[in-house]
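A single protein chain has been removed from this complex, and every other one stays in its place.
And now, chain A:
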Amino acid sequence: MHRHDDPAAAPEAQTHDQRKAGELDWPAALQRAYIRRQRRRSLAVRLVQVQVLVLLLGLWEAAGRRGWIDELLFSYPAKLANQLWTTLLAGTLLPHVGVTVLETAAGFVLGTLLGTAAAALLWWYPFVSRVVDPYLVVLNSMPKVALGPIFIVALGPGLLSIVAVTLSVTVIITTLAIYNRFREVEPSYIKVAQLLGASRGQVFRSIVLPDTFPVIISTLKVNVGLSWIGVIVGEFLVARAGLGYLIIYGFQVFNFTLVLSSLLVIAAVAAVMYQLVALLERKLTAGRPER
């Protein structure tokens, strides 16, 4: 891990340093120097990232205040902050965040579970999988958010419809991705289990499912992103609460500060959610080698 393996890092200077530092423990000194260089590099990256953020915000602020851009349409950071702060204090922001987070979480968890179950069904019945193959291809290429109006009529304008829109976005692609991975399971692992007398169900539980597990978890991560699309579109269509609703409402009353501040919240909450799932992934797949 901490080997010195950066050939570009001036080897001459180091050999010189070694001799001066005395002959004891010079590899450790090399390692310390290496770690120091790495740290300095990471710090520099962080610093520039913050600078870019500050610069962009400052530019936006100046452009909004000085009228370089239309203040009504693009607003500016101070107004956004003010908007967020007052709604936060008034307690009107968090309930919307809660509703949307709940819908999204339901969307990606259910989407992944249902997709995996459907994939298991296809694996179990190869005949069924051949029959439904063209249907899945068509369904997958169709923009499924277009089904939104049908869900609203069928399920009523509410949480149920929004989750249904989310599932329509996530389930098919999850099914296809996981089913494909099921079929790529090393045949020799399956052979090993069969030779030990495993039934089809046992082959699935002890070989196919655990071998696919990392892919299922990473699909969960992809579904976080897809669920946000489904939820926001769903909320655009029907909701009376949620961040998507705030955007549509802000648009209708021509309050673009509300629209942009809601977007900001979505970006922040989505990033946090993604990081949490990524953390879960690392926890669950710890100890496994890369394949």
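Quick note on the criterion: a contact is a pair of C-beta atoms (placed from the backbone, for glycine too) under 8 Å apart; a residue touches a chain by one contact, two chains touch by 3 or more; residues count from 1.
Going forward, contacts and distances are computed from a predicted model.
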| item | value |
| --- | --- |
| Protein name as given in UniProt for the chain not displayed, "MalK_3 protein", "Aminotransferase", "Transketolase" or "ABC transporter ATP-binding protein" | "ABC transporter ATP-binding protein" |
| Touching the absent chain when the full complex is considered, from A:Val97, A:Ala193 or A:Ile216 | A:Ala193 |
| Options A:Pro27, A:Gly58, A:Pro126 or A:Pro210, residue touching the unrepresented chain | A:Pro210 |
| Missing-chain contacts mapped onto chain A | 186, 188-189, 191-198, 202, 206-207, 210-211, 213, 287-289, 291 |
